[in-house]
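Only a part of the assembly is drawn; its chains keep their places, and the rest are absent.
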Amino acid sequence: MSIRPLADRVVVRQLEAETTSSGGIILPGAAAEKPNQGEVIAVGPGRTLDSGELQPVAVSVGDRVLFGKYASTEHTINGEEVLIVRESDILAVIEQQDSLEKAA
Amino acid sequence: MSIRPLADRVVVRQLEAETTSSGGIILPGAAAEKPNQGEVIAVGPGRTLDSGELQPVAVSVGDRVLFGKYASTEHTINGEEVLIVRESDILAVIEQQDSLEKAA
């Protein structure tokens, strides 16, 4: 089974919570909150403007994205938990150093 | 009797609740919550944009769809319970593996 999002929606696999702090301290369960980041695994065709024109989604499969705290909904598809979020709730793409050199 | 939805509305037959968990445990009535998924049995003509243009609905009869939790209303037509939901509240289409090969 695969999931094809509609309109300007994006399916994201959320990053796991950091179990140790940057200082190396092991974080108890409650403190290890899942970050608002994840990897894009599917994107919709885009948003239809008033003019009827289709505006494609500005992120791609494989991008690591940062999204608003309460912006996504959780779903279990094929036993896997995924998030579905609107493109307009995605704040930024977090780019790794190597992918930057490729893009330059 | 059949039901012809108006504008960008979609009629969905909701999937039954899973009575056993993926681990094989039998779920009591309360826990066996109906999923927000179902099969499309009728679609409206689409949404009229400000420009007057008609934007057809992006799902078809037979699609299995995932929709927002509180997005649908329940109706009994011919003794059968169906849900009516707006296209904009349908998050994604869940595609079976074989239908994917056909589409490729």
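A and B label the chains in the order they appear, each numbered from 1.
Rule of thumb we're sticking to: a contact is a pair of C-beta atoms (placed from the backbone, for glycine too) under 8 Å apart; a residue touches a chain by one contact, two chains touch by 3 or more.
As the structure is a computational prediction, the values presented were derived from the model and not from experiment.
*Asks:* With 2 chains in place and all of them the same protein, how many does the whole complex in this file have?
*Replies:* 7
The rule we apply is simple: only the chains that are shown with their structure count from here on.
*Asks:* For the sequence-identical pair subunit A and subunit B, what is the superposition rotation angle on Cα atoms, to the nearest 5 degrees?
*Replies:* Fitting subunit A to subunit B on C-alpha atoms yields 50 degrees.
*Asks:* At what distance in angstrom does the C-alpha mean of subunit B lie from that of subunit A?
*Replies:* Here the centre of subunit B sits 24 Å away from the centre of subunit A.
*Asks:* Any idea which subunit B residues touch subunit A in the complex?
*Replies:* 22, 36, 49-51, 53, 55, 58-59, 66, 68-69, 87-88, 90-97, 100
*Asks:* Would you tell me which residues of subunit A are touching subunit B in their complex?
*Replies:* 1-7, 9, 11, 42, 44-45, 48, 50-52, 73, 75, 77, 79, 84
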